[in-house]
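Encoded as structure tokens, the structure appears first; notes follow it.
Of the protein chains in this complex, all but one are displayed in their positions.
Let's look at subunit A:
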Amino acid sequence: MTPTHSGVTTAQRATAVAARATDLSKVYGQGETQVVALDAVSVDFHQAQFTAIMGPSGSGKSTLMHCMAGLDSISGGSARIGDTELTGLKDKKLTQLRRDKIGFIFQAFNLLPTLNALENITLPMDIAGRKPDRAWLDRVVETVGLSGRLKHRPSQLSGGQQQRVAVARALASRPEIIFADEPTGNLDSRSGAEVLGFLRNSVRELGQTVVMVTHDPVAASYANRVVFLADGRIVDDMPDPTADLVLERMKGFDAKRRTS
């Protein structure tokens, strides 16, 4: 299967591209110790879609996300967010791009313990020196169900609540794309389901674009599409996944690995 253009399988949805990788390569080290983390990966992430990136450990899924999000440098090929080419951007421009166009959700929540929930949510806009859109903010807060806890510090919130704050933080500035790195990795299954539900709703109801890295087939089943990576290459692209289908596919990788 050629993963060059996934538009075929999701033609019924919006086709505008929020982020695109073309022959994207990432190489760590040099000579003998050289490791190819991404090997000429080409993939589009469409607007208002929830895409999951899956793959076994070391498949390059996190690297792909980091490169696409401007967190890591690119060895070859190109990566775009909207119309902006990331290759060749200086740190300052890259920082601005992340600030203005990208939202992040991390596995370890990564909230500032000194700020309360609301302050954490508006942090990206405070950094940019922008006033948050009040109505939007209220809607986001409402959506993630944090209305009563905005004045709480992260240490006073449960893990699930903290991750909901992180989700709200990513949504609040209406970025063009949200990258989520194992957002449910540190959560129990119920809290994880809540967070994934919010992410799906944000795509359905708010038209947000979300790209999520995960190794959990259940988490992946919340997405519209799953992109499978192995050994730095895209090996499969599955539209409208279910947990069972994803699990099957993953097992296939494992089997292949064992036999190879």
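By definition in this document, a contact is a pair of C-beta atoms (placed from the backbone, for glycine too) under 8 Å apart; a residue touches a chain by one contact, two chains touch by 3 or more; residues count from 1.
The rule is simple: contacts and distances are computed from a predicted model.
Asks: Leaving aside the chains on screen, match the unshown one to its UniProt name from "Lipid II isoglutaminyl synthase (glutamine-hydrolyzing) subunit GatD", "Spore gernimation protein KA", "NADH-quinone oxidoreductase subunit H" or "ABC transporter permease".
Replies: For the chain not displayed, UniProt's protein name is "ABC transporter permease".
Asks: Specify the residue from the set A:T33, A:T114 or A:S147 that touches the hidden chain.
Replies: Final answer for the missing-chain contact: A:T114.
Asks: Quick one: say which of A:R20, A:H66, A:R164 or A:R249 touches the chain that got left out.
Replies: Final answer for the missing-chain contact: A:H66.
Asks: Which one touches the absent chain: A:S78, A:Q96 or A:N201?
Replies: A:Q96
Asks: Touching the hidden chain in the full complex, which residues of subunit A are there? Just list them.
Replies: So the residues of subunit A touching the unseen chain are 66, 69, 71-72, 91-92, 95-96, 98-100, 102-104, 106, 108, 110, 112-115, 123-124, 126-129, 155, 169, 181.
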